[in-house]
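Here it is, the structure, as structure tokens.
Of the protein chains in this complex, one is absent; all others appear in place.
What follows is chain A.
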Amino acid sequence: MEEKYIKHRYDPIIPSKNEWPVVKLARERKEFVKKVAELAEARILGLTGKNPDILKEELETTLYREKLRVKQNPWAVDPDDENEFWNEVKNSLLQTNNDTTLDRERRFLAYQGLLHRITSRYAEEIASNFKASHYKFTRSIVTYGFARLLNAARVKGIKSIFSTQYTLQDKIQITGQTDQIRDLATKGTIVMVPTHFSNLDSVLIGWIISVLGMPPFIYGAGLNLFNISIFAYFMNALGAYKVDRRKKNLMYLETLKTYSKEAIQFGCHSLFFPGGTRSRSGMIESRLKLGLLSTAIEAQRANFQNGLNDISGKVFIVPVTINYHFVLEAPGLIQEHLSTTGQERYYKENDEFSTSYKISKFLFKFFTKGSDISVSIGRAMDVLGNYVDEDGDSLDKRGRRIDTRDYFISEGKVTIDQQREEEYTNMLGKRIVEEFHIINRVFSSHLVAFVAFELIRQKNNKLDIFDLIRLPEEEISIPYEEFRDACQMVLDRIFELKSQGKIDAAPHLKRGIDEIISHGIDNVGMYHAKHPLVRDKQGNIATEDMSLLYFYHNRLHGYGLEKLF
């Protein structure tokens, strides 16, 4: 088979784990949390212009929302004293409001005291609980345990469970700029930005990072994942800090951003899922959540302000795409997408990752049947989206070296200009989306799903997407010949785009077209109860679930390929 990936053993770039930034951060956790709380407090005070009335209003809004959340949407992971804490805040707030003996100055101080308590609580909650020993244990569980499973499934015989013929790297291929990211990780600070399709991504990326010999990255994981014990353990071990999407108040968001910015400045490599949450539609994220991304730009500017002008203070953005044949949560995700984009009636979300049992079942299936995953590491960029060379210097479009610091300069000095940095964040977001499309790796399953859906759409060109999804599946049948020709046409276009450096393709797409099609149909969403694509008795192409077909089709959205039809 032509699918020979080089199975590389990467040495750790920092052998002593005491030198790992994330370990250093864990050692200084207490001081760090305190610093984050104080800086967040200062930021919020800055935003309120030190006006006691505005600050009071913000406190009241936060209190109101938090009380509502505690009442209406409690989670298992929430601390027991949640209610107590917010009641105390309420009482102190009332007391200050009603105390007529306080002058403006003292009232302000009282509000500030409350703010301090809130940001401290948030900072403590957000901070990660990384323990190097847990990390090592988790890592070996993942690698060793998975390898056993894999060999048990693939190598027949009783002794197979101890065979080392297959390792995880046979299942998960890492391609792209691996040497560059390893090298830059020793010199500067990396912010990795992967696409996000599945809850498995965080564990997967954590494993990739360790295979590449890099110290763990810290990343923001949805607090909801900490509800599930098996995930909570993994997340903590992998250096996750917690992001609570229920809390949308200013104070929480500012604390979160401060945490991320300070951690980057501390030298911790970070991981953001810039899409914010898993892609509901199956499309590559096109609109990124810019909140955390802006902290990378802020941290870079702060480093320049502090005189860290060499590579040690440089922040590198590395886009990563994760390519699957199969996304376990696909049915739930696409239903959610369809119900939010419009017309389908409300659909009760069915979170397939809700129990540890289901996850284990999935993992077993994953390792016992062939479904490959590939992870493409993109070229590193500076925080403005310029590529960097081997020394970490930024290059402009013509390959001239430029200094990232120049972007933050006004009248000869590095200045803070929030509005400017917002625009820079937008630009960086656009560049990341461009890079996602460039390094995206097409699988046979993406191709067949795309072609099948587009053919069905073409035949029903009067229907909008919601009517298309509701087409009775048993009436859909595409003659194989027609399907084959269309696949060839799209494939040719993909290779044309690839030669222009606009997309990447998996090696299995070099096979004959019939082989590609059967490989694709076998693999596309292979473990779903209903298959997105099947061949019927006559050999024609049919589907058992239009929504799922749409989901897998969307992976090739954004390349103008639909214009071929």
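Just so we're on the same page, a contact is a pair of C-beta atoms (placed from the backbone, for glycine too) under 8 Å apart; a residue touches a chain by one contact, two chains touch by 3 or more; residues count from 1.
Criterion: contacts and distances are computed from a predicted model.
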From "ABC transporter related protein", "Potassium-transporting ATPase KdpC subunit", "Glycerol-3-phosphate dehydrogenase [NAD(P)+]" or "NAD-reducing hydrogenase subunit HoxF", the hidden chain's UniProt protein name: "Glycerol-3-phosphate dehydrogenase [NAD(P)+]"
Contacting the left-out chain in the complete assembly, out of A:Leu384, A:Ile469, A:Ile503 or A:Ala542: A:Leu384
Sole residue of A:Glu28, A:Asp179, A:Asp417 or A:Asp536 that reaches the chain not shown, by the stated touch rule: A:Asp417
Selected from A:Phe304, A:Tyr324, A:Tyr407 or A:Tyr550 as touching the chain missing from the view: A:Tyr407
Residue touching the undisplayed chain, where the options are A:Met427, A:Leu468, A:Met489 or A:Ile513: A:Met427
Those residues of chain A which, in the complete complex, touch the missing chain: 384, 396-398, 400, 402-404, 406-407, 409-412, 417, 419-420, 423, 427
